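Missing here: one protein chain of the complex. Every other protein chain is in place.
Here is subunit A:
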Amino acid sequence: MSDGEIVVSGLTKRYKTLLAVDGLSFSVRPGRVTGFLGPNGAGKTTTLRMLLNLVTPTSGSATIGGSRYADLRDPLRTVGAVLEASSAHKGRTGINHLRVICAAAGLPKKRADEVLELVGLTPAAKRKFKGYSLGMRQRLGIAAAMLGDPRVLILDEPANGLDPEGIRWMRGLLQGLAREGRTVLVSSHLLSEMELLADDVVIIANGKLLRQGPMGEVVTSMTTTAHVRVRTPQADGLTAALSGLPGATITPRGDNTLLVTGVEAPAIGKAALAAGVELHELTPERPDLEGVFLELTAGKAGIR
């Protein structure tokens, strides 16, 4: 019950004629970082806002640890959230912004100082929010989410505006939190960053689920055949040697490079050795998240 699993089931949101989220179901396990991906306008933000009781679903339900967000007894100690449009009063200082939240949530005032330290904002604590840079605002949002030391973290594009150092810091933070057994759900467009960060992925487009599962499985599920890049000064010789292998297709890539599909790297190496062909490079090309994502969402992307 209280393990902090997020369950979204049949969630639907209709804006006039537009189905922003359309019968979406997925679940997010504790102890792992889950990436929530989709093209612009796919319905990610809307889904997260419904999960947090900010937007009322047209139908369906979303629960965190078995209860709806509105029914949580101590929401801030259970769930920390950083949303796209979460902001602070322009004329209020960062530390006061956090103290206001502490007061409302019944948290001790010193938590405000602690989380500011955690996100590295202490030097700017007494400056007004309007003077904060994009990255500093994002850090303040993360600080606010951490106030209640929550078991579940929900972040909408948290990398937005962070510098490379900040992105790496956040990756470490989120992975660390997941390792402690917390649930971490992160939406992002930065697919290479996601590939480093997430253990699981949920991919949606047009408000509907496309794929859900562990990163590795989702990535390999799309590519049925292996790709191997081979570099050799004797391209013709290798082509001849490989033509004997069943299923092999060879595409010259120029610069002494061939792309071989249909056979695994060891078989290529063996054939090359038998034919006395010299190899300079033999690299199995991993399909990457970006390729899979673009392939999955092809024709479904686009602003609605």
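Operating definition for what follows: contacts are C-beta pairs under 8 Å (C-beta built on N, C-alpha and C of every residue); 3 or more make two chains touch, one makes a residue touch a chain; residues count from 1.
Keep this in mind: contacts and distances are computed from a predicted model.
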item	value
Chain not present in the shown complex, as UniProt names it (candidates "NADH-quinone oxidoreductase subunit G", "ABC-2 family transporter protein", "Acyl-CoA dehydrogenase" or "Peptide deformylase")	"ABC-2 family transporter protein"
Hidden-chain contact residue, picked from the options A:R32, A:R49, A:R151 or A:R211	A:R49
Where the missing chain touches subunit A, by residue	45-46, 49, 52-56, 69-70, 72, 75-76, 79, 81, 83, 85-93, 96, 99-101, 103-106, 144
